[in-house]
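One protein chain is absent from this view; the other protein chains keep their places.
Entry: chain A
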Amino acid sequence: MSGGGDAKFFARGKVAELRIELNSDKKDKNHVRKKIALKKIVANMTMSNNDMAGLFPDVVQCMQIPQLEIKKMCFLFLVNYGRMKPELALQGLPILLSDIEDSNPLVRALALRTLSYIHVRQFVEATVGPLRIRLRDPDPYVRKTAAFCVAKLYDHDRDLVEGSDLIDKLNGLLQDDNPTVVTSALAALLDIWERDGGSGGIRLVIDKANAGKFIQILPDCSEWGQTYILEALMSYVPQETSEASIMAERICPRLQHSNSAVVLTCIRVILYLMNYIASPQEISALCRKLSPPLVTLLAKGPEVQYLALRNALLILQRRPEVLRNDIRVFFCKYNDPIYVKVTKLELIFMLANEENIREVLTELREYATEIDVHFVRKSVRAIGKLAIKIEPAARECIRTLLELVSTKVSYIVQEATVVIRNIFRKYPNQYESIISTLCENLDSLDEPEAKAAMIWVIGQYADRIENSDVLLDDFLYGWADEPVEVQLALLTATVKLFIQRPTKGQDLVPKVLKWATEETDNPDLRDRGYMYWRLLSADPAAARAVVMGEKPPISAETEKLDPATLEEMCLNVGTLATVYLKPVNQVFRVARPKKLEDSPALQRHLLPTVQAMAEMQAMISKQVASPQPKTEPVHEGDVAAAVDSADDYFASVPPGNIGIGGGVVNSNPFSGVMQSPSDLIENNYGQVNRPQTNFTQNNQGDLILL
């Protein structure tokens, strides 16, 4: 094709004019005019100018011209508009069919490729005959085109292909001498199998002999062909543990390939084979081989870096040995794109331990002063979570947090407030000296989550904060305008204040209970209001036990994948699902689910799901044995007075309005503040999946929140 200078044809054209240009009788040496007209048509096709379909008869005329360049443009037109005007497209069919018989293999392949792209019944049916012959074409280029052609036909018309012998013939190509033909046939078969989705009768069986042969030709295949072979090896189920080791050993050299698809797919296969390997030494030897190539991917383009990092996040949970020593490689460069930075941050958090915590904190402290607000917040949150994750480092983490609070940057202060609340939950009655620092920054809190966190702290430590009643009263001033999250926190905190310091709380409690029960249409808030009211009026001692009771411990491990998802994800290393780290079928409903096939070699007892099940059973049996926690004695105080006032109030309310049933009392003040889990992918259509927010959220101070 004549190079360059085509930009001038890239403009919206009119059908009538183009028709005249195509049909002009003027002398057209080498068909230059026709070429230009066709280029204009191709440009308009790109701009989805559907009027162009009107030019079908004229374009079909041009297909006769014996010039490859013109032919290719006409074919492109046919592929694009064929479906729109099937009856007109049919005029091109004879030309394609005769080209399939051409003596030039490039022309044969081109015609076959084009023919099979056109989603029109007559074309599809006309393909079958010539395709059978081309699957045995003397030229490998034509054979590999024919191989993909079978998969294309299957896409157009499943029954047609299943009713013919095409799949058998495609299987036959696996024995071809030419590696490109073999890998093309393999890719086509995998495509058909994937689409069959288990509904049709198609099974993919790759036995030891097949797998061995594929691995043998690996070095002779193109990089893409190698990827297709590695993908296919995922369907091979080793029957003996030695088979799996040998196989893993033989594909290891692929880890040195410069194509990241080969590398990541190879990592996937090795991780998969490890499930069938018994020897721990072999497994750790393999793990050591995986680490350097994975880290090397960080020198690739940012998109591949991102993918490598997401997969590192995954592999780390399944095979921690792989990245044990490598925390520094995940430190952010200033110019890393934000999606790379955020994932690196998650990895740093996961790899942090007692030995490297100082280094990590210095690094996170650095991130907390960057420009991107989202990233800064996550860094602050990570510091707080590290205080919870690594107990001996808690003091150090809190010191760093306080340093950050002293910057007075509003969003840093708010984020820090939220994590400090979690630190208090993890280490009750310690580090209380922070409270005063927090109280200095009350005014800068304007986000519901941060407010709720602060209010929780005030309520929980009402007896230790001198002016807790004043602080709460300040917050209560804006009650009506607050979101439910904050109102719930205020309600609970006021009740806590009253229970701990009845004299201070007795003015506030009736007021708040009244608002919560009467002036809201939120059922959660009203229910909780009534619940407290009833509790306080019926049994103050119980109220204390419930409201100030011991809370379940929190941990920082919430972002770990559940065992079943982890197991599934490891079979999908390098795919899109690893970016979302969600069960494949939640994101891609049509994807064929993959699971570990059982075999005598499968090391079942080492699978995450099996181990989790065992742990769960152990825990249940332990819990049954342990006694219930004791309730604390209750201080008598002005409780009686408050109870009276509450009762007075209830007496004034018409009986119909009080609907307190014997519900379940939840002593966890967080329950109401709990955000609904992100249902990003519940409904697949029209929903946007954005990778940053794809961990299950809960309110336990997730690193992955926001």
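Rule of thumb we're sticking to: a residue touches a chain if its C-beta (ideal position, glycine included) is under 8 Å from a C-beta of that chain, and two chains touch if they have at least 3 such contacts; residues count from 1.
Heads up, the rule we're going with is that contacts and distances are computed from a predicted model.
One chain of the complex is hidden; its UniProt record names it "MHD domain-containing protein", one of "Trafficking protein particle complex subunit", "RNA-splicing ligase RtcB homolog", "Ras-related protein Rab7" or "MHD domain-containing protein". Of the listed positions A:V15, A:L204, A:A285 or A:V484, the one in contact with the omitted chain in the full complex is A:A285. The omitted chain makes contact with just one of the residues A:N23, A:S279, A:T369 or A:S555: A:T369. One of A:Q64, A:Q122, A:N171 or A:N325 touches the chain omitted from the figure, and that residue is A:N325.
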